[in-house]
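Below are the C-alpha cells for one structure; questions will follow.
In this view, the complex is presented without one of its protein chains, the others remaining in place.
For chain A:
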C-alpha cells in the first residue's frame, strides 16, 4: 500500500471546474480515487447518468476529468471516461475490461489498464440493480464505486432504495400522518457479497486513510469485482450547512446509519469506528439534527442547543434507533463471513 501523504501528492484525474455543489462528497471521492489511480496503470472510468456525470462531463463546458492541462505524453497517466445511461456503468466497465484482457491475451496491449465504474445509488440500486449484480456475479475484474446519497439527486431528490427510514425526500414528503420514507433501505452490502463480489466496502473519504487503502486494495485485486459504496452526504438533498460534509459523513458512520465496513472474500471483514453497542456510539440525533430532511423528527432545543425529539414523533425516532441498531448488527454479522 502507498503512503497516505505520497498519494496526496499524485495527479488526480478529477480536475477543477465541475459544477457539483460546493462541499459535495462526490467531488471529494473523485479527488481521492483520482489520486489513487495515478499509479502507473492506464485508467478508464465508466459513469452512469447521475449528478456526478452531468456536473463533470460537459461539452463545450468543462470536462472535469483528465490528468494535467493537456493529454499527458505517458499513456499510463492518460485517462478516458465514457458515460451512458443510468444503469450502464458496471456493464460498460466489464466490457472495457474484457476488451483489454483479450488484447492482453493476444500480446496486443502495450499498457496495463484499470477500470473503475461510477454510479449513483439510484443508478446502481434502483434502475441498475440488474446491471450491478450481474456484473459482480460474472466476477468482472473492475472496481465499482457507488456514490450513495440516498436519493435521485440529479432529478430532484426523489426517494431511492438506499434512503434512510423516515428521511424526507421529494417523493416521500412529510405530512401530519406521514413521517417521510417508511421503507427500510435495500441491504446492498449483503447483496453485493451474495452476488459474488471479491471485495465489498462501505466507506467515505471522511475516513480518509481507510478510504484510500480500500481503493488501492480494490484496484489491486487479481480477480473478481470490488464494490465500494461511498456514503455521500448531499448538501442540497439532505439540506445541511456549508462545510459540514465530512463531519456529517463521519457522524453517519459512527452513529450506525452507514458504518465504515470493509470485507474481502476469504478474509472476512471489519466494521471500523462504529461500536456494536448503541450506548458506545454517538446518539443518532446528533446526525439527524444537522439535516433538514429529518426536521420532522429532531430539532435543537432553543435553550440548550441539544437535539430533542419533535413532540409526537418519539415513536418514529425510536423505530429509527431500532433500525440503526439492526443495521450495525447486520454489518458485524457480515464481517464474520469468509
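The rule is short, and it goes like this: a contact is a pair of C-beta atoms (placed from the backbone, for glycine too) under 8 Å apart; a residue touches a chain by one contact, two chains touch by 3 or more; residues count from 1.
The rule we apply is simple: contacts and distances are computed from a predicted model.
Colleague: Considering only the chain that is not displayed, what protein name does its UniProt record carry among "ABC transporter permease", "Uroporphyrinogen decarboxylase (URO-D)", "Ferredoxin oxidoreductase" or "ABC transmembrane type-1 domain-containing protein"?
Modeller: "Ferredoxin oxidoreductase"
Colleague: Who touches the missing chain here, A:8, A:41, A:82 or A:337?
Modeller: A:82
Colleague: Can you tell me which of A:99, A:315 or A:333 touches the chain that was removed from the display?
Modeller: That would be A:99, which touches the missing chain.
Colleague: Which parts of chain A are in contact with the chain that was left out?
Modeller: Residues 42, 44, 46, 53-54, 57-61, 63, 65-66, 71-72, 75, 78-85, 87-88, 91-96, 98-100, 102-103, 105-111, 113, 130-131, 134 of chain A touch the chain absent from view.
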